[in-house]
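Report on the following structure.
Every protein chain except one is present and positioned as in the full complex.
Entry: chain A
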């Protein structure tokens, strides 16, 4: 990592990617040629979100009101993000004064912050996109405080996967109240918004897979940068040591355009990389002699045959068609990683949730007892669902004096071993290719048969170890599952700060896969405006 940090001056956003599909660039060209105006883009985007088909996804918890906005400013003119409607997960603080037409909020999908909380500042990552001329379309639905793999538990209800819903013209799935496919969590709203074309890009967060699982389920690109590459200032913390601002877009090039606009040091986040990274860009030709590692331990319990097939097809393509060297590698502590993650996550959650007491902000109930302890307990019972409460209680269990060494310190040691596994593997290969989600998207009805804890412990198997190691990862759709027609994806993982190398391979796989993006055909997609 140290050797990969550069201190050269950044080149401007919009760096050519030498090819690769970019929907953002198509829209930018239409704006600069005058074919569409930013005002039209805004009003169409909001109308699509409010349409019966768009709103059926339940992707947004709040939407902009364009008629209350001043005319489009010239800020960011010339940037490819100028006029671009983006969606932001509702655990990012956005202040009303910075986002005209959209009231400030950060409900985090929970009653705790759904009232008495208007953020007085905007998250750095969002701020930087707005400075490039992007426009905040709305805040997206999520699992409460980012806890969950299905986006099913939030205050605002579950998010529907646009695939196999009424949006998809070839659908034959009855669209009943419970018979839909989940979007994945916790960033399901952002994923559904991007996959359906309601938004062209979205911000998400990823602590154990929360951007990559929904990306895999919804057939879009999910980019989790290296820990610290993008400032977390304004992202309501779940696990400070692992949280990453992540990006969802329909193409690898678009995800990188958004990353380039946001990445870099921030004096308000002292875990942010101190040196400005190079803008991510790549040429069409992959580096000669690139070695791809295939980690055996990513064939996990519960992995479906179709996910294994998608993984296999990708590796076969890289080896047989592109002639890349593909090597078996081992990350021996992988099965322990999910367990270490569960302890580290619960412990930090217990600490991070302590601030929600209802006194300075947030939900406050009428309490007859009139003592601090009873009021805090009552506020937190009303605001936290059982998922949050169980994580806080489990976290404090692991942190008890009698358990601290056996569980919490042990988890931190295993964390070290996980990171070392990856460090060692990247001495012999340049990138890893493996699955992201263990299966294609399940139906809501099947998903809710088991509790949140069980689900995250079985679904995050291929994602959370990447968070523990802090590494960059891109998930991209490569095909559709036989029978269900649901998206299947692969994950590309690289060493710390090697986003460009990861993106180059992901873009190459993307051109090979020619995945039928739903945003290209969906009736509520912004791309319709370009026809």
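As a convention for this text, a contact is a pair of C-beta atoms (placed from the backbone, for glycine too) under 8 Å apart; a residue touches a chain by one contact, two chains touch by 3 or more; residues count from 1.
In this section, contacts and distances are computed from a predicted model.
Per the UniProt record, the absent chain's protein name among "ATP synthase subunit a", "Protein MAK16 homolog", "Defective in cullin neddylation protein" or "Glutamyl-tRNA(Gln) amidotransferase subunit C, mitochondrial" is "Glutamyl-tRNA(Gln) amidotransferase subunit C, mitochondrial".
Screening A:358, A:442 or A:472 for touch with the missing chain picks out A:358.
The residue touching the chain not shown here, chosen from A:103, A:336 or A:500, is A:336. Among the residues A:35, A:287, A:393 or A:530, only A:393 touches the chain that is left out of the figure. Summary of contacts with the chain left out: across A:179, A:374 or A:511, the touching residue is A:374.
Only one of the listed residues, A:228, A:442 or A:479, touches the absent chain: A:228. Seen across the whole complex, the unshown chain contacts chain A at 1-2, 115-118, 120, 227-228, 241, 267, 270-274, 294, 296-297, 299-303, 305, 308-309, 311-313, 315-316, 319, 326-328, 330, 332-336, 339-340, 342-343, 346, 350, 353, 357-364, 367, 369-377, 380-381, 384, 386, 389-394, 396-398, 400, 406-407, 409-417, 419-420, 450-451, 453-454, 457, 470, 496.
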